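Removed: one protein chain of the complex. Kept in place: all other protein chains.
Moving on, here comes chain A:
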Amino acid sequence: MDILNIFINLVPITLLQGVIYGFVALGIMIPFRILSFPDLTAEGSFPLGGSVAAAAIAAGMHSVTATLLALLAGFLAGCATALIHLKLRLNTLLCGIIVLTMLFSVNIRIMGKPNQPIFAQDNLFDILLGDYARVLPLQIALIAGLLAATAILLLLFFKTEFGTAMRAVGANPLMARAQGISIWRHTILGIGLAGSLCAVGGALLAQNQSFADVNMGFGVLLNGLAAVIVGETLVGRDTLPRQLLAPAVGAIAYYQAISLALALGLEPSDLKFLTGAFVLLMLAIPSMKGQRQPVKMRA
């Protein structure tokens, strides 16, 4: 009974977490699933988004502009990873590690210190919710609405000629080239897009908790990947709408599962191990069954 109570009490706050991390899950799904470009940059672009937003807001910038600035920064981080891969033909994971490690220094430079409080300033919630800025259900509704709008925009985007071309690059680069599609342009823009989504997630979290911390990205990639996998198990991924719905649903479900684990008495520090074990298991099942690898890399 106690466990259930703790869990139920945690629901609102973990729902909010879920919808915020939904952006990150979307930003992780795109490289892994659509571009066949397994990418770790999220681990750096997420705190980058938080740092940029917090530093900009602390410096007096409007929170909407600050969030857009974070989006741009994340885009550039993604572009950097993609460019390194395309130029130097290094493994995509290594490119991501290089960029996310370098971003650690960049983030501290941006904030001028390892963390940046923004308690005193108006954030996105203050601006959009006014007097109700501290009402949790409204915060959840606001972010859930933004997340849904983002997923719908992405769905429309991936149905345009440009978005279709981007999907072709991930599915079959040889064929894409033969159709006149530039692998470079679409990979850079696609990974950039993914970076912006992660950065927006970071910017939203920073504003919600009223501070950014350079370490806020630690483990976010695996959480996001776990969320994507959970979502795909729940809603599938055989159509574009499902593939885009999965990260959002998965992020929400994943943070509920985390909260349940906490309610059951696990330490927060145990969760990284559990998440890792879960992802490992989900990746291992298809390969043990001899099915195709769930994470695809380009030939």
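Keep this in mind: contacts are C-beta pairs under 8 Å (C-beta built on N, C-alpha and C of every residue); 3 or more make two chains touch, one makes a residue touch a chain; residues count from 1.
Basically, contacts and distances are computed from a predicted model.
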- Listed names "Aspartate carbamoyltransferase", "Ferredoxin-NADP reductase", "Electron transfer flavoprotein beta-subunit" or "ATP-binding cassette domain-containing protein", with the criterion being the UniProt name of the chain not displayed: "ATP-binding cassette domain-containing protein"
- Sort through A:8, A:174 or A:297 and give me the one touching the missing partner chain. A:174
- Message: For a quick check of understanding: of A:182, A:215 or A:287, which residue touches the chain that isn't displayed?
- Response: A:182
- Item | Residue ranges of chain A at the interface with the undisplayed chain | 157, 159-165, 167-168, 171-172, 174-183, 238
